[in-house]
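Take this structure, written in structure tokens, and hold onto it; I'll ask about it next.
The complex appears here without one of its protein chains, the remainder shown in place.
Then we have chain A:
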């Protein structure tokens, strides 16, 4: 017989968890006490805030493909997870979050640090449970891991009362292999494959959109094989970036509000639209009433609730896209579409002239964010990971970063959570100390979780922080400029001396204000072995283009 607290830790070890991201407190202290004895088998990272812990776990999960583990106390510890849960839920990130809870006999009595975390987290979790007895701990954790990582992944929360942590019970870990009410996978409908293949075979202007589903299904090779056989132009969503190397001949760019010109515009000119592992988010579709109305839509999607949700599919292929893509590749005829592809390249050149030239190669005036990303590309390794926060820098970094491999981008897509990047970069770096992790962040967002510099210091994770400082909540300011008559209502920031802060946390830190210092600074940063903090002072009032304004159609994408 062992204590419930030991069962918690041993269960996490049995699931091959490498890291726990957490923060202690009264209701979880028995588990922390147990952890003391297992430090040779599982590593614990003490963040500076529970939000930092969950974002770090997300960063870890996104690059590793494994389940991120979070451990916090009841009450405020648990409520501090809510933003991360909502973020992981909408971006399909597998997490198991364990929260301490007051003893079972105190439930509902407004005891100290009691909060209804199961109720609070319900809309932001794929599944959650409260465990009140020692014998239920291991089965609940086993079920939690199974649910978090199978099907469409997501965050799961296990709330464990304090009495269960201190009671004694038998430990015999049985991994969960299935839950009868939950069927994460289905067999692919052969007829749907044939229907889709005949649409594709007859198409003159087929067009493929891929999202994170390809990454989650580990279907990158299958996607490539399909494109190699069909010669269909392919564009990615924000979270799909990296699933196909950007130098692949069929890759045509990025979708969405600040994506590329051709991929957005030509959505309304294709005849068959093949969507793979993406959910037609409004940031991708713009006005739905004017989205791809001319096209027959083929939707390859695991989650049935996404099919026909925003865009009605002519043919829906439900199932894991690793299977459906390979079956579809077998069923289609080889083809190529040089004229249609040429159209993408022509518009790409227009965008290059109108936007890239200035974004990437400034000559006078303030530095542009794009110049920093261009230099990062020049010096980074192929497998470098880009972690971004939310705002203009996120869109610019995404637009210009040279994605060569899968799972090289970590960003908050669906929720757009400012403050995500710094802790997520830490989690990404802990997965592999030897890879470059470049955290591009704005002066607004970094201050939402800036305390995690301390966690980076303590773990010695060699994160490269690139602060693109425009002294503004830049993305909001851009909207104020374009849509609110330049009324810059509460978006200008009086910022601290970031270099002093970074140095106080033992980072090597450099601030660049002049164009001619930038290249050597970026090079130095990427060669540096430990944590590095590079602040680049950029033009205050630059805007991100192309842009599809809210309520506009994809074909109304503007270059300026």
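The definition used in the following text is that contacts are C-beta pairs under 8 Å (C-beta built on N, C-alpha and C of every residue); 3 or more make two chains touch, one makes a residue touch a chain; residues count from 1.
Methods note: contacts and distances are computed from a predicted model.
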item	value
Per UniProt, the name of the complex member that is left out, chosen from "Fe-S cluster assembly protein SufD", "ABC transporter ATP-binding protein", "Acetolactate synthase small subunit" or "Cell division topological specificity factor"	"Acetolactate synthase small subunit"
Selected residue (touches chain absent from view) among A:126, A:224 or A:322	A:126
Options A:183, A:293 or A:353, residue touching the unrepresented chain	A:183
Residues of chain A (touch criterion as defined above) contacting the omitted chain	118-119, 122-123, 126-128, 130, 147, 178-183, 303-305, 308-309
